[in-house]
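Only one protein chain is missing from this complex, and each of the others stays in its spot.
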Amino acid sequence: MGCVVADLKVRFAGLELRNPFLLASGIWGESGDSLAGAWAAGAGGVVTKSIGSLPRAGYPNPTIETYERWGMLNAMGLPNPGIEEYPREIEVAQRAGATIVGSVFAGDAAEFARLATQMARTGVSAVELNLSCPHAEGFGTEVGGTPEDVEEIVRAVAGAVKIPVIAKITPNTSDPAALAQAAERAGAAAVSAINTLRAIAIDVHLRRPVLSHGIGGLSGAAIKPVGLACVWQIFEKVKIPVIGIGGIMTAEDALQYVMAGARAVEVGTAVAFEGVGVFGRLARELSSLVDDLGYARLEDAVGVAHRSA
Amino acid sequence: MGCVVADLKVRFAGLELRNPFLLASGIWGESGDSLAGAWAAGAGGVVTKSIGSLPRAGYPNPTIETYERWGMLNAMGLPNPGIEEYPREIEVAQRAGATIVGSVFAGDAAEFARLATQMARTGVSAVELNLSCPHAEGFGTEVGGTPEDVEEIVRAVAGAVKIPVIAKITPNTSDPAALAQAAERAGAAAVSAINTLRAIAIDVHLRRPVLSHGIGGLSGAAIKPVGLACVWQIFEKVKIPVIGIGGIMTAEDALQYVMAGARAVEVGTAVAFEGVGVFGRLARELSSLVDDLGYARLEDAVGVAHRSA
Amino acid sequence: MRTVVRVTERVEETPSTVTLRFPFEPAAAPGQFVMAWFPGDDELPMSLSYTTGPSKGITVKAMGDTSRRVQAIRPGSPIGVRGPYGNRFDLTPRHILVVGGGSGAAVLAPAAEAARLGGSSVVVALGATRAPELLFRDRFERMGARVEVATDDGSVGVHGFVTLVADRLLENERFDAVWTCGPEVMMRKVVDAAASRDVPVYCSMERHMKCSLGMCDACALGPFHVCTDGPVFSSELLARVPDFGRFHRDPSGRRVPF
Partner (left out) sequence: MRTVVRVTERVEETPSTVTLRFPFEPAAAPGQFVMAWFPGDDELPMSLSYTTGPSKGITVKAMGDTSRRVQAIRPGSPIGVRGPYGNRFDLTPRHILVVGGGSGAAVLAPAAEAARLGGSSVVVALGATRAPELLFRDRFERMGARVEVATDDGSVGVHGFVTLVADRLLENERFDAVWTCGPEVMMRKVVDAAASRDVPVYCSMERHMKCSLGMCDACALGPFHVCTDGPVFSSELLARVPDFGRFHRDPSGRRVPF
C-alpha cells in the first residue's frame, strides 16, 4: 500500500463507524468470539446473527450450495441461541471493543418490539430488523414483505427502543423503495438492503433440491447488480441513510454502493470465499481508491452517481 | 457423442417442439434471417424479439454490461421494427421452417390484444406476452407486474386470438406463483419465467450508471438459481405448462429447470457467450444426459424433483 | 469488461477527422474494433486505427452529433473502452489493393502496415471529398505503399470517386486480394469490379451496433452479425447476402435502403 489518506469514517443514524464495512448478519455472528474476530480483522462494525425469542437449530444440512466464486445459496433456517443466551456472546464482543448492531427476527410486531428491547438492553449501538429472510417459515419476508408489514413492525420497535432502528428489507418484491418508505414513515433510523434473493438448486443426478429446505437465498457477486439497483431506487425515495448489502467482494464494489446512495455496507459471502482478512483488505483498498478519485472523505461520494443520471 | 437415444421432443399447450430449447425473446430475434439462423443451429423453436405497435429505436448505448462469464446487464429499451414491418421478418423465418413464437409488448390490455391479433395473423405457433421487462417505461412490469394486471391482459389476449397464449412473468415480485395463477385463471395456455432481474451497474471512475437508462435487467448464470425457484413455486400452484428461462448454459441447467417443473426452456445470454452453436450442443448433451439418467423421454423428468421434496 | 482509460493524445488528421490515443492493453489485430463510450454521450463502434503496443487509437470522422462532440475530446478526458471485437484482415496475400473512402482508411491503415511488415506489397486507392480530407495519405506513403488518390472536387488526383482509381488498378495489375472500407455503395462497386477479374475482396462492413456480442441482432447482415462474424467479410460470403449494398437496418431493426 502506498499512502493511505482518505477518511473512511462514516457517521449516520447516530452511529459512527471507523470504516463503512460491517460484518453482515448471519456470517460469523453466532458466537461472541467470532464477532470479536471480525472486529479485530478490521470490520467497521459487526451485525450479529439474527436472534429470535427461542433457541433454534435451523434446518438440517445441506444448508449451503456454492456457485464457483460468484454465488452462494443458503437456507440455514435462522439458527440462533435465542435472546436469553445471546447476551453473553455480545458481552465477549463488547469486551473486544467492537461496534455492534444487534439483529433480530420475529413472527409479529409485538415479538419484534420485545426482542429489540432485550437486544437494546445488552448495550448494542443499533438494532437491525430482519424483515427479509426469504426462506424462514413464519419469519422474514413472510412477516415483513409488504409496506404495511414493514410499517407496523418498525413502528412497534421504534416506539420501544431508544437506539437506532435499521430495517433490513427484501429484494424479493416489486418495489423495494416502497418498503424503505414504509420504514422511514414508521421511524426507522436507516434501512439496509439487500437480503438474499429467493432461489433454489436442483441436483439432476439425485432428482431433488440440494438444500434440505428446498428454497434458499442467493448471495454473493451474482446479486450485486440487484442490490445496487435496490439501493439506487431507495436512495431516490427516502431521506434516511441506506446501508448497502449484496455481493461486495472489492473496494470498487463498495464504492459502487456508496455512489448509488449507501453510507455504509455489509459484507457477507466474501468472508466465505476469502476469509475474515477481507475486512482489512477492503478498508485499505477503499481508502486508496477514494483518494485516487480525489475525494477527501468517503462520505463525499455518497449518492454522487445520481447527479449524472 | 456416443449413442444419443433419449427423446427430446416436447408437446404442450398445442405446441410440438423438436427439442425443449427455444431461442429467448430479445436475442437474435429482430431479423428473420437471425431467427432462421437460430433454427438452423438446432433450436427447438424461436421466440421473436418483443414487438410493439410502433417502431422503437430503444435506448441509446451503452445498453449492455457483462460480468465475466456469469452475468449480463442490459437495457435495450425494447427496440423493434414495429408490428407493421415485422411480418416480413417472420416470413423469412417461416420459409426456413422454424417453429415460431411471436412475442409482443404493449401499454395496456387492449393494445396487447390488438398486437397479438396482428401477430397471430402472421401464422406464428403461439404468442408470448412480455409482462416482465424490468426497464421499459410504460411497458413490461409497469403494466404486467401485479396479478390483477396479468389477469386483465391475458384475458383480453386469450379472448382475441386462437393460438396459445404464453404469459412471460417477472421475477421482480414477492410472489411469482400468484402472477402465474392469474395468467392461468385468465386463459393462458402456458407461462414462461423468468425475465431479467432489475439491476444496475455503476462505474466508480465515471461516477455514473453504465447503461444510458440506468436501471437494466440482469441475465445469465447469475439468475439461474432465481429462475429455478420461480419455476419451482409456479409448478406447485398451476396446472398449465411452464417454460423455464434464466441462465441456461448447459444441458444440466436445462434439466434442473425440467425437474423443477418446466416443459421447455428458453436460452438467451448463452448465445452471447458461446454463439448460436450453443443450441446444437445443448440438444446433443441433454439427450445423452437424459439417457444416462435412465429416462426414455425428457418429458418423463418434468417436475420429478418435487416428489422428493 | 469495460475499461475506463484517459485519452493521452489527440491528433487532427484532417479537417473532419480526429485520432484519439489511449492506453489499452488487450491484444488487437487490424480489422478489429472497440466499443468506445463517451461518458454522458453515446457508445459507438470504432475501428482501431492503431492496433499494436499498449497505446491504441481510434480515428473518428465527424458524422452526426456524437462524433462531432467526440472530436472536441481533449487529452486527459476519460472514455470507456470494451473489446477488441470482431475478426481481422487475413495478412497472407502478397500483393494487395487497398481501397479506402471517407473514414475507411482508419481500419485500412493498420492492416496495410501489418501487411507491409510481413513483406507484402500494397497499392492504395484513397478517396475523399477534397484534398485535405485524404485520411492517412502520409501514413500509407511512409509504410512504403504506392498511393493513388481521387477527390470528389478534383482538387488532387483523379476527379471523381475512388472506384475509378480502383477499377483502373484492377485492370492493369494482378492483385491477390482487395481490402476495402468506406460507404457500402462504394464497396459494392469494388466487389463487382474485382469479381469480373476473380480477385477476392475483403470488406470492412458497418451496421448499427449495440451489444457487439452477437446477441441483440442490431447489426444483422443477412444471416450474419457484423460484430461477431465480421466486420471483415469476403466477397464470397457477401454474395450470399442480399442486403449487401442494398439496405441496412436502423436502430429499431427496420430495413433502410442505401
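Letters A, B and C name the chains as they come in the text, with residue numbers starting at 1 for each one.
Following the convention adopted for this analysis, contacts are C-beta pairs under 8 Å (C-beta built on N, C-alpha and C of every residue); 3 or more make two chains touch, one makes a residue touch a chain.
Computed from a prediction, not measured in an experiment: that's the story for all the values here.
J.: Which chains here touch the chain that is missing from view?
T.: A
J.: Who touches the missing chain here, A:D203, A:E236, A:E285 or A:E299?
T.: Here the residue in touch with the unshown chain is A:D203.
J.: Which of A:N19, A:S34 or A:N195 touches the chain that is not shown?
T.: A:S34
J.: From the list A:G14, A:G97 or A:G275, which touches the chain that is not on show?
T.: Touching the chain that is not displayed is residue A:G275.
J.: Could you list which residues of chain A touch the chain missing from the display?
T.: Here the touching residues of chain A are 26-31, 33-34, 36-37, 49, 55-58, 60-66, 68, 74, 76, 79-82, 85, 89, 203, 205-206, 208, 210, 268-269, 271-272, 275-276.
Everything below uses one rule, namely that only the chains that are shown with their structure count from here on.
J.: Tell me, please, which chain's centre (mean of its C-alpha atoms) is farthest from the centre of chain A?
T.: C
J.: Hey, which chain is the most central one here, using CA centres?
T.: Per-chain C-alpha centroids ranked by distance to the global centroid put B first.
J.: For which pair of chains is the number of C-beta contacts greatest?
T.: Greatest number of C-beta pairs in contact occurs for A-B.
J.: CA centre of chain A versus CA centre of chain B: separation in Å?
T.: 33
J.: With chain centres taken as the means of their Cα atoms, state the distance from chain A to chain C in Å.
T.: So the centre of chain A lies 51 Å away from the centre of chain C.
J.: Could you pull out the residues of chain B that touch at least 2 other chains?
T.: 68, 205-206, 208
J.: Which residues belonging to chain C are in contact with no fewer than two other chains?
T.: 40, in rising order.
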